[in-house]
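Here the complex is missing a single protein chain, while all its other protein chains stay put.
In this document, chain identifiers A and B correspond to the written order of the chains, with residue numbering beginning at 1 in each.
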Amino acid sequence: MRAPRPKAAIAAIAVAALAVAGCAESNRDDNSGGSKKDTLVFGVAGDPKVLDPSFASDGESLRVARQVFETLVRPEEGGTKVTPGLAESWTPDATGTTWTFKLRSGVKFHDGTDFNAEAVCVNFNRWYNAKGLMQSPDVTAYWQDVMGGFAKNENADLPPSLFKSCAAKDATTVDLAFTRVSSKIPAALMLPSFSIHSPKALQEFDASNVAGTAEDIKYPSYATEHPTGTGPFKFKTWDVANKTLTLERNEDYSGAKAKLKTLIFKTISDENARKQALRSGDIQGYDLVGPADVEPLKSEGFNMLTRPAFNVLYLAMNQKGNPKLADIRVRQAIAYALNRQQLVTSKLPPGAKVADNFMPDTVEGWNGDVTKYTYDPAKAKALLAEAGASNLTLKFHYPTEVTRPYMPNPKDIFELLSADLKAVGITVEAIPLKWSPDYLNATTSGSKHDIHFLGWTGDYGDAYNFIGTFFDRPKDEWGFNNKALFDQFKDADGTADIAARTEKYKALNKSVMDFLPGVPISHSPPAIVFGKDVTGVKASPLTDERYATAEFK
Amino acid sequence: MTLSPGKKREKIDRLAELAARDDERGVSLWQEAFRRLRGNPAAIVGAVILALFVLVAVVGPFLVPYAATDTIGIREGLIKPGVIPGPTGDHWFGYDHQGRDEFSRMIVGARQTLLVGVVSTLIGLAVGALIGGVSGAAAGLGGRWGRWIDTTLMRFIDMLLAMPSLLLAVSIAALLGASLTTVMIAVGVVSVPVFARLLRGSMISQANSDYVLAATSLGVKKSKIALTHVVPNSLAPVIVQATLTLATAIIEAAALSFLGLGNPDTAVPEWGVMLADAQQYLGIRPSLAIYPAVAIIITALGFTLLGEAMREALDPKLRK
């Protein structure tokens, strides 16, 4: 063994460097690395999963899809109202089951082909005629959520399809027919999963060929390398080795062209690391800002945007898990015992509100005139005594390793809620579980859970997407079977007239709060932050931010 | 990445041999080691740190000014998103993010931290001793079966050594679900292979040493040899290793907490969990991270100083 010789080592490295230099071709553009003022690097919490939004349900895939693709209708900028997208207008027929969409003309896909009614039908038929693995709930989650099933359901558990057929009447007119009236139409069509793809690209890259076995799904190259839409940005590269995804401006965009030349999404999974990256200038914005960072970053001059709260955090009580919870007085006692206001002011981001309904007040059908359960520990104790449950013991599940827009800090929330329950004499048995999969499994299936908290972020601006998701049928999460309530939901969903439907939703909110299957806790507005010199982006309650309007000052 | 497991083996085996050599010199290992320790300033510093730590852990929780779970700051409306008040006359270290008295939490946290360190080390020690003991005994018995058992067990142990310890701990934590016990087991299992190797090596070198041979030939009963010579001499390196393992156990538990796999029970504070929780509030109150971090570093330092000094005291090569 020789003593190390620094000079020899350096020489060897230099020789090696010279040997490899230039032995591969550089393929980068000449214009890259130019002015950084037209390039935005935005920090996100996770890698996208697939670039074809038909197969996506995770926020990061959808964020990319929203820049590359467009949908027939889209939410108003910064709101939830349905506004024109690729369709200029839409009208239902008298029965409310067939909708006619008038399309924008002169729109081209990124591959140069024309967008028209034919293309819309190709897309809807592609989803509707899904076969094999494309019917798996993890592959086409949102289609199944909205439409139920397919042309030919291969699994007996799937409900019949809501979608019936698509007819292109002329180049800019298309009819979508549905099997029944549903409150979801047209609002649900603004989900990125209903993005319109280029039929030519779908064909060329074999987009519907989801192959392999179910335990080993192989997605076609379209879904990972060739997403082709009509949006203001075009897909450029996805560099997993550097955790970045690069989009570039669509120079032939039909609307106002993007102000940024390049938009880069960079994955930084750790929340604190995202904040440090923003401060050190690696990135010029990031999403999922911790509530504790909102005020400090704002005061440092960063451009902090607060999304209107479009979510709900609730405490669920499982009436099967603990028979005592089947007693309405016990459920009321728990509601009165919780100091929700204190939780909201101390732990949730600025602008958060105590929830009175299981849906935010920005959705039609919200009802201010329901039974409210304002903090009243004395009343809680009295109700418990009356119900003969003074020495009640509850298993309280709470999740670890997770932050959600509606619960930025589950452990803190648990600590405060359980302190409230203990204060009225309830014995709390803490059961912390890892969010995925343990917690979700334990709280939404079986009947071994007593109370837990969970929440929901709305997909589109419709009451059914909130309260219907929770209470329209018997679910293991709540463990009750209230037929009257279920019928009330069915009736509301099938009402075609919007004003009448809104009234029915209001009545439903009242019924729910009287029955009190759980306690709605809060609506908290998630924040998104941009660099000090970045402007032009409007926060959206549906997280439908449009980076095309972003610019550097 | 996971290179040279063979060399890792050698190092552990060498430590095991050291004790055996000692007795050959005819001086009581313990007395001599203790004498040497007293003269070593590093050992004294380490011992003082540990004595203080243990004292705080044992009596501290009875003396704290506030209950470690009492969310005073929230009740009084002092805690808001982005606002955590700093130290005051009543609250020497200020509040934590849940409005609890940080000073009280640090004191109470000492006990939990000690508990996690000690129990996980004991788990590693017990399981390691069992495997190492069986393996060593099998090797000592010899014969085809003995060798086979020894080889198989050591293959398994080598595999464990080759696994990145943190990933091993993470997968155990995932298997068992988050709890205090899980943390202790996950951290403990990581040190199993070290202890197993150590004990096996010890036993084999003891059995082959001259004094055991001599005692056997003099007709001393085997059980007496085992109790008066083999066991005490094998113990010394184990105690050294346990002291060093305590330091890594505390750090490893903090790393698990950082990855979100720490003890989720919030009733009792623990430094590792406190440090991990505080990462979120580095921007507004960095001291919440600094207190537990410094406490962890100092405690680990104490264990390391004492352990290293003990190792030196035992190693004839370093004695000059």
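Definition applied: a contact is a pair of C-beta atoms (placed from the backbone, for glycine too) under 8 Å apart; a residue touches a chain by one contact, two chains touch by 3 or more.
Criterion: contacts and distances are computed from a predicted model.
Trainee: Which choice in "3-oxoacyl-[acyl-carrier-protein] synthase 2", "ATP-binding cassette domain-containing protein", "Thioredoxin reductase" or "Peptide ABC transporter permease" gives the name that UniProt lists for the one chain left out?
Mentor: "Peptide ABC transporter permease"
Trainee: From the list A:20, A:94, A:256 or A:484, which touches the chain that is not on show?
Mentor: Considering all chains, including the one not shown, the answer is A:20.
Trainee: Among B:84, B:110 or B:275, which residue is in contact with the omitted chain in the full complex?
Mentor: B:275
Trainee: Hey, which of A:152, A:218 or A:553 is the one touching the hidden chain?
Mentor: Answering carefully, the residue with contact to the hidden chain is A:218.
Trainee: Of the residues in chain B, which ones touch the absent chain?
Mentor: 1-8, 10-11, 159, 161-167, 170-171, 174-175, 177, 247, 251, 254-255, 258-259, 275, 279, 282, 286, 289, 293, 296-298, 300-301, 304-305, 317-318, 320
Trainee: Since one chain isn't shown, list which residues of chain A touch it in the complete complex.
Mentor: Touching the missing chain: residues 1-4, 17, 20-29, 32-33, 36, 39, 41, 43, 47, 49-50, 57-58, 133, 136-138, 141, 144-145, 155, 157, 212-219, 224, 237, 239-244, 246, 262, 264, 266-270, 272-274, 276-277, 279-283, 401, 404, 434, 436-438, 440-441, 444-445, 454-456, 475-476.
Everything that follows uses one rule, which is that only the chains that are shown with their structure count from here on.
Trainee: Rounded to the nearest whole Å, what is the centre-to-centre distance of chain A and chain B, using the mean of the C-alpha atoms as each centre?
Mentor: It comes to 44 Å between the two C-alpha centres.
Trainee: In the complex, go through chain A and note every residue touching chain B.
Mentor: 271-272, 275, 290-297, 342, 345-350, 400-401, 409, 411-412, 414-416, 419, 430, 432-434, 438
Trainee: Of all residues in chain B, which touch chain A in the complex?
Mentor: 69, 71, 74-75, 77, 79-83, 97-99, 174, 177-179, 260-261, 264-267, 277, 279-284
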